[in-house]
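Of the protein chains in this complex, all but one are displayed in their positions.
So that you can tell them apart, the chains are marked A, B and C in the order they are listed, and the count of residues begins at 1 in each.
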Amino acid sequence: MFKKILIANRGEIAVRVARACRELGVATVGVYSTTDKSAYHLRFMDDAVWIGDSPPQASYLNIEKIIDVTKKSGAEAIHPGYGFLAENAQFARACEDAGVVFIGPNSKALALVGDKVASRTTVKAIGVPIIPGMEGLTEEMSIFKNMAKEVGYPVIVKASLGGGGKGMRIVYNDEELESCVAAGRREAKSAFGDDSVYLEKYVDRPRHVEFQVLRDHQGNVVHLFERECSIQRRHQKIIEETPSQALDDKLRAKMGEAAKKVIEAADYTNAGTVEFLLDENKNFYFLEVNARVQVEHPITEMVTGVDLVRHQIMIAAGERITLKQDEVSQHGHAIESRIYAEDPENNFLPSPGKILTLVEPSGPGIRVDSGIYQGCDVPPQYDPILSKVIVWAETRSMSISRMSHALQHYIILGIRNNIGFLKRIMDTQKFIEGNYHTHFLDENEADLISKHDDIGIALIAATFIASEKKRVYDARAGTRAELQKSMTPWRELGHWEICGH
Amino acid sequence: MFKKILIANRGEIAVRVARACRELGVATVGVYSTTDKSAYHLRFMDDAVWIGDSPPQASYLNIEKIIDVTKKSGAEAIHPGYGFLAENAQFARACEDAGVVFIGPNSKALALVGDKVASRTTVKAIGVPIIPGMEGLTEEMSIFKNMAKEVGYPVIVKASLGGGGKGMRIVYNDEELESCVAAGRREAKSAFGDDSVYLEKYVDRPRHVEFQVLRDHQGNVVHLFERECSIQRRHQKIIEETPSQALDDKLRAKMGEAAKKVIEAADYTNAGTVEFLLDENKNFYFLEVNARVQVEHPITEMVTGVDLVRHQIMIAAGERITLKQDEVSQHGHAIESRIYAEDPENNFLPSPGKILTLVEPSGPGIRVDSGIYQGCDVPPQYDPILSKVIVWAETRSMSISRMSHALQHYIILGIRNNIGFLKRIMDTQKFIEGNYHTHFLDENEADLISKHDDIGIALIAATFIASEKKRVYDARAGTRAELQKSMTPWRELGHWEICGH
Amino acid sequence: MEFKLQYFDKQYSVTLEKKDDLYGVVINDEMKYQVSDFVRQQNIISFRLNETIYNIYFAEDRDKVYVAFGGDSFIFDLEKRTTAGARRPVEERGNSVSSPMPGLLVKVPVSLGDKVAAGATLAIVEAMKMQNELRAPSDGIVKKINFKEGDQIDAFQPIVELDIE
Partner (left out) sequence: MEFKLQYFDKQYSVTLEKKDDLYGVVINDEMKYQVSDFVRQQNIISFRLNETIYNIYFAEDRDKVYVAFGGDSFIFDLEKRTTAGARRPVEERGNSVSSPMPGLLVKVPVSLGDKVAAGATLAIVEAMKMQNELRAPSDGIVKKINFKEGDQIDAFQPIVELDIE
């Protein structure tokens, strides 16, 4: 096992990795940008090194600097978390060149799965279904047109590299096709530095179901079942659950085996996720491989009892997976909700700022993976994810009830956040029934924005706070005698602070 | 299901019960004494009622008042938690008389299991082993003497009612017997209002292993495996784990069946725990039935996935247990540590007071059931338990590592507490080996008190805080000009607050 | 005693009146409550309304009161809003664009003196990986550019100002 690991990330995932390390007896080196010098994740590290200015390019994406501080610190391995450099094959290669272990897939597998067109070809060759569409890159508009005709409209144009909806366009007819391809190229170029796009059949109202796989350097491979991630806003998952309501045991076993075949075909090592789309007739199609620990990994940990981050580290250290496929099983039900610094009442605009009050939910079956503390600043430079609430319960309905109450009792004041929005999803009949798809939020967003039915209660509380603010303000402004004469709300209303039972 | 439940308790267990209620959609009524008017548990209740002055007798033990406020509140049932009135058969009867459901065993079973001598007789009759000793009460010293001779010294004198070591005396020879019986009687009288004592063979260095049982009003019964509670200080459990290292599957099944037979023989309903002693030759003996939800119930919840408090409420509401014995299993390993307001460095003296800083551990597999918040007062009138840390992990060794780190990162400042003491137990080779017994702490206590090897680090931190206190103090005392002249440590040392990377 | 609070663009007038142990609360002459048993601790205020005790976390910050209830959090402004700090649609500002969120000024694709049409992109601001395009509220000529690309900007500060004929 490693003696020291550098964690090249920030926020909740850096904390998550640090916890795994300390339980393994591995020392940790944290890194931080200028704006992050008092960031939460540093409280969990044995050492902390400054790696550059606040913009990600200058620090968390600065490959040379990160390799350099890793060597200086004596760390033998780097855990990249998710985002930033996690799926950057160039970074993985730089680690290999520097003699540092990259805790993730080998750079060759990473490059392969990062190229969507190449991975489609690989996957098709082993007989795992893919969405009908182009299997090579081209600049020829006529090939796009023919392919669209062949698979039938609607079709979708996607960037070959990258994800997160960038470069993606749904096309409904021949007329739109050319301009959509051009727009997709521009967006892809600016987001990923490469303007390659391809086209495939657009699957309407699919479910997004992914399988978690682990594979060690000895070739042992095991899948840890599925996660359903169909609750998405602008192609961004915000709620995930497992088991999926869409699978029965037979389909689950079939998809699990397909996921393992994909990982083996790519000669992929470490933890990886094989994403599938499931159409309304329960046909599944390979989508892509996520070559990192995922934001939603905790729900798999909750139902299988397998610590994924610890397994990542152990596999990277050359250890064998001792789990056997027939020994892992799903136990109970888990849901994750992602807490973002964004304002659902104002078009989900980012909301950086200072967290004035923070109270996390706790209790049986509740886990909070957090990257914030009371008093911290949430900087505008990085991803708006603040934390994740993960619940486990015996049944799906208890799990939903637990999540709803956990969210209701999660207090983040000072910045706007999506907690109420997430809670309303939990309370929605369609979600409770489990019959949803990736367009669920788009179709229901209006109903999920707060109606402020309870604003009266909030106003009562705020008014009493305001009355005391005014009293304190008046007391500062005037002398004692003047205060006696003035009709402050305080004296008029009496002192209510200490009144008790 | 009930619509509203009154929770006749305080602290972490009142919070635990309130969480179970809200997830079931049941409204809660909390109660509080005068000193508890800002207590943590009230934050989790839908309503809160004052029930009397601070001494327990005036409030949390005030049967008449509690029944009265229950009726007035419209609550249909009372959950008593543990301690206070939880095992008071008179209270259970008063509930029955008032037409309120007591969430616990029926009063007849409660009275039976509360009487240790009567329950020994019941248990012996069904063929479950008991420790050899007296099976009836007597004032005759000669009967005590003959029984001691029959079973052989050492013997133990115990109070017939009550527990917690009160009235208990270990006797090594004939000469001590009479005075020990007399002392036991006095203590029992003062603790439980009844001076009945009895005598049994003293089992040296036993392990304390208990089985959790659930039984519904339809007669369905299931056990949820064992908890090992041998880490005790003055007969008070402080660390519990499951599975026990002392049992193999065969012995586990045998003891589980014995536990169910005991519960059935007493016609016991709801959740109950059958306690056994296990001697060095793995013989087990019935000890007593704990007729309540126990402090250590969460570790059973963690390894079986069964929510015990929810089951208590469901059983009390007349619902059937749907769990089948062959469907419940133990998954992974769980440990609980009890956090007390007591000072290990000063003979474990209670340490009430104000909590100035509170940071709870969190992360995968960590659950904190707490009864405190930052800024709260821990009153001197009640039990010193502040909270419980419960961890789960795949294996026992990972579970111990997780607990050790969770304790290390549990911050309670303002009052003294036993967190460091508990952490040192986790780090002890003997505990890690799993080969321990109920005298473990007595035999190792000296090694578990802090040696202050790290006091240097604490002193560095404290000194820098002190230097700033002095600076602020000086700044207040003098004018700005005087401050310039005086040699404060602050100016001498420079301003270090804002210095960063 | 009357208090004025604002949530987004909505004004609330709240009157408090004490009668014995009860407080009468009237909001906008519509919603009426009788509350009692106020207890305030460091960051939580509790009160009774009918058969329920509400425990409500709050925070204060200059002219704002933050209140959490039922999963939602409310930010109330206590005083009349000045332009800075106000949150109103960019279109309302007439002759300038500003960002509704603090962030990095990524691009200003116009120059002084440029003639722009309503809806043209005048600036792109990025925060938390989200880019926001700020568009001209009406036809006009670029009169003033207050920041340069790469600047960190606050919310509601005019970035580009137009001359509107």
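The rule is short, and it goes like this: a residue touches a chain if its C-beta (ideal position, glycine included) is under 8 Å from a C-beta of that chain, and two chains touch if they have at least 3 such contacts.
All values derive from a computational prediction rather than experimental measurement.
Participant: Kindly name the visible chains that come into contact with the excluded chain.
Facilitator: Looking at the entire complex, the absent chain's contacts are A, B.
Participant: Which residue among B:222, B:341 or B:376 touches the omitted chain?
Facilitator: B:341
Participant: Considering the entire assembly, which residues of subunit B contact the chain that has been omitted?
Facilitator: Residues of subunit B in touch with the missing chain: 55, 341-342, 345-346, 349-354, 356-357, 359, 380-384, 407-408, 410-414, 416-417, 419-420, 422-424, 450, 452, 454-470, 489, 492-494, 496-501.
Participant: If the hidden chain were put back, which residues of subunit A would touch it?
Facilitator: 37-38, 42-43, 45-48, 73, 374-375
Just so we're on the same page, only the chains that are shown with their structure count from here on.
Participant: Averaging each chain's C-alpha atoms to get its centre, pick out the one most distant from subunit C.
Facilitator: The most remote chain is B.
Participant: Could you tell me the distance, in whole angstrom, between the mean C-alpha positions of subunit A and subunit C?
Facilitator: 28
Participant: How far is the middle of subunit A from the middle of subunit B, if each middle is the mean of its Cα atoms, in Å?
Facilitator: 38
Participant: How many angstrom lie between the centres of subunit B and subunit C, each centre taken as the mean Cα position?
Facilitator: Distance between chain centres: 49 Å.
Participant: Which subunit C residues reach two or more other chains?
Facilitator: Residues 39 of subunit C touch two or more partner chains.
Participant: Give the residues of subunit B touching no fewer than two other chains, as numbers and ranges.
Facilitator: 37-38
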